[in-house]
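Down below is the structure, laid out as structure tokens.
Yeah, one chain of the complex is gone here, protein chain that is, but the others are all in their spots.
Letters are used for the chains, namely A and B, taken in the order the chains are written, and counting of residues starts over at 1 for each.
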Amino acid sequence: MKLEEIARRLGCELRGDGRVEISGAAGIEGAGPGEITFVSNPKYAGKVKDSRAGAIILAPDAAETPIPTLVSDNPYLAFARVIELFYRPPEPVPGIHPTAVIEESAEIGEDYSIGAHVVVGPGVRLGDRAVLHPHVVIYPEAEIGEDFVAHSHAVVREHCRIGDRVILQNGAIVGADGFGFAPTGDGKFSKIVQSGVVVLEDDVEVGSYACIDRATVGETRIRRGTKVDNLVQIGHGCQVGEDTVLAAQVGLAGSTRVGNRVMLAGQVGAAGHLTIEDGVIATAQTGIARSVEKGKRVSGTPEMDSALWRKNYVLMHRFPELVKTVKELEARVKELEGRE
Amino acid sequence: MKLEEIARRLGCELRGDGRVEISGAAGIEGAGPGEITFVSNPKYAGKVKDSRAGAIILAPDAAETPIPTLVSDNPYLAFARVIELFYRPPEPVPGIHPTAVIEESAEIGEDYSIGAHVVVGPGVRLGDRAVLHPHVVIYPEAEIGEDFVAHSHAVVREHCRIGDRVILQNGAIVGADGFGFAPTGDGKFSKIVQSGVVVLEDDVEVGSYACIDRATVGETRIRRGTKVDNLVQIGHGCQVGEDTVLAAQVGLAGSTRVGNRVMLAGQVGAAGHLTIEDGVIATAQTGIARSVEKGKRVSGTPEMDSALWRKNYVLMHRFPELVKTVKELEARVKELEGRE
Partner (left out) sequence: MKLEEIARRLGCELRGDGRVEISGAAGIEGAGPGEITFVSNPKYAGKVKDSRAGAIILAPDAAETPIPTLVSDNPYLAFARVIELFYRPPEPVPGIHPTAVIEESAEIGEDYSIGAHVVVGPGVRLGDRAVLHPHVVIYPEAEIGEDFVAHSHAVVREHCRIGDRVILQNGAIVGADGFGFAPTGDGKFSKIVQSGVVVLEDDVEVGSYACIDRATVGETRIRRGTKVDNLVQIGHGCQVGEDTVLAAQVGLAGSTRVGNRVMLAGQVGAAGHLTIEDGVIATAQTGIARSVEKGKRVSGTPEMDSALWRKNYVLMHRFPELVKTVKELEARVKELEGRE
């Protein structure tokens, strides 16, 4: 595809030779002569001059380059659109595979693709254009909106409710039992029936083997647009806000509330019954033990202000010296005290 | 259901108006007029006066409240029983679904529910009242006790042995190969056949996508009543005691022994070949690098006494100041030494 054609489809301004032929997209370091790349983060601006890319997408204020350029206010988003010009995932096969087991009382919308060995339980309601890859299991009475995509081995448990345009990656599990056991007083535990549900609002995506547990009573809720990465654990009764990002292997204990536009980096954990307010950022592996106020950036276990944590980390490189210095000072002060 | 009826069924003393109609159960903060709630932890006692709940379960020594009250020595356990009065999970369908594949040599007890696409391998023995949800796979020669419940995609691997009343949540995997590779001397690794098994004793529950690896030789064993949360990793050859709680995303490396009534909070890790004795508590994200004595409470990576760890954490907030102070003291002492 010629670059000028890409410019036209994306509605981007073109700088340089639009006749260059582009056959694919690649990252700034790997892109070759027939490929288009992008730079969004100013941190990588220096890499443009060494790039062998055939074309590049840049912000309006980027430095000039001899590489033919598409100008976009949001180069990363434009790059995402370019990828779609060159790649289409395999088309779902329309209809219901003969090995799928659909209970008669299930209501299924139009234009579906239901793969081999899928199981849809009694009373399920499934909106239009659902794509259920092989081996998806929908338990009884689940309600799911339009444009649902579930990859192989994803599961929606009984009574859970899912909005429109939700994507479940392979093995994502919505609504398994929360971890609820009452001590019986003799050192043993008695299982507490997990009677609540999980609600996923519109435009949520859930990664592979992420676990979103059903509530003991009431609901666990993930609000509109939030993205949950692989192997994340969300405990029973949690409430997660809109457009929040939970990176891989994050764990939230039960009944914790997470606000809107929060970013929890990989392997962050949060204790139960906390409130993590809007816009909070926690760096990787942070252990959040108390509620965190709006917009704060936290790190460490337990969490503290990220700037302080980073400063302490640098100072810790000289901690053995510090200890030695204090010991020496003690001796020197003692010596001074002994003088007359 | 009237509150007096609930009191009767639970065998609890009733204080206040027993004719109030209760239609469900809820947490102390969310409970409305038609709902019953509870307070068990004295920390939440202050929330009673703001509650809009229709009824509440309290300990005998709780402060009086105008809310109609059920009195219980164990309010949390009583609440768990109340939930069961109002909620029943979907009934398993009796019989064997026609799409299930049961090898002829498998022996299955009575009153089973075996769902769609379940696979039960040759030589499997399965006790009475088994509930296998769709897509459960039991490998050859596994032995499983009575009242077994396995949710979709749970797997029991070859030769593993499971007691009575065991519950596997979705995708729990009992007996996948341990991570065993012998260095061959030229920088490569040779797989070691994992010839051992996993044994789960009675009343164990295993969470979604938790992995309990089979032993290289001998067995990996989880003793009676222990509860394993989602996404937990238990390495080959581990022995976990009775009534122990392993919260989500905990990881135990191989051959580690964990005692009875231990509590490992979320994301705790333990190195291999350790002994974690009875009653140990490890707070979230603790990294246990050495054996831990009976009843100790540990935190940090590597672990230390929790009280010391917490004290250090507080002091670290003034660490930059401390470093500055020491530097200044050095100068001042030098100054003093130069006097005279």
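Criterion: contacts are C-beta pairs under 8 Å (C-beta built on N, C-alpha and C of every residue); 3 or more make two chains touch, one makes a residue touch a chain.
Please read all numbers here as calculations on a predicted model, not as lab measurements.
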Thinking of the whole complex, not just what is shown, which of A:Leu3, A:Ala25 or A:Ile234 touches the missing chain? A:Ala25
Specify the residue from the set A:Ser113, A:Ser208 or A:Gln239 that touches the hidden chain. A:Ser208
Any idea which of B:Glu4, B:Asp17, B:Asp128 or B:Glu158 touches the chain not displayed? B:Glu158
Touch residues of chain A, complete complex, unshown partner: 24-27, 30, 73-74, 76-77, 79-80, 83-84, 86-87, 89-90, 97, 99, 115-117, 133-135, 151-153, 167, 169-171, 203, 205, 207-209, 225, 227, 229-231, 243, 245, 247-249, 260-261, 266-267, 284-285, 300-301, 313, 316-317, 319-320, 322-323, 326, 329-330, 333, 336-337
So which bits of chain B touch the chain we can't see? 99, 101, 117, 119, 121-122, 135, 137, 139-141, 153, 155, 157-158, 171, 173, 176-177, 179-185, 187-193, 195, 209, 211, 213, 216-218, 231, 233, 235, 237, 249, 251, 253, 255, 267, 269, 271, 285, 287, 289, 301-302, 304, 308, 311-312, 315, 318, 322, 325-326, 329, 332-333, 336
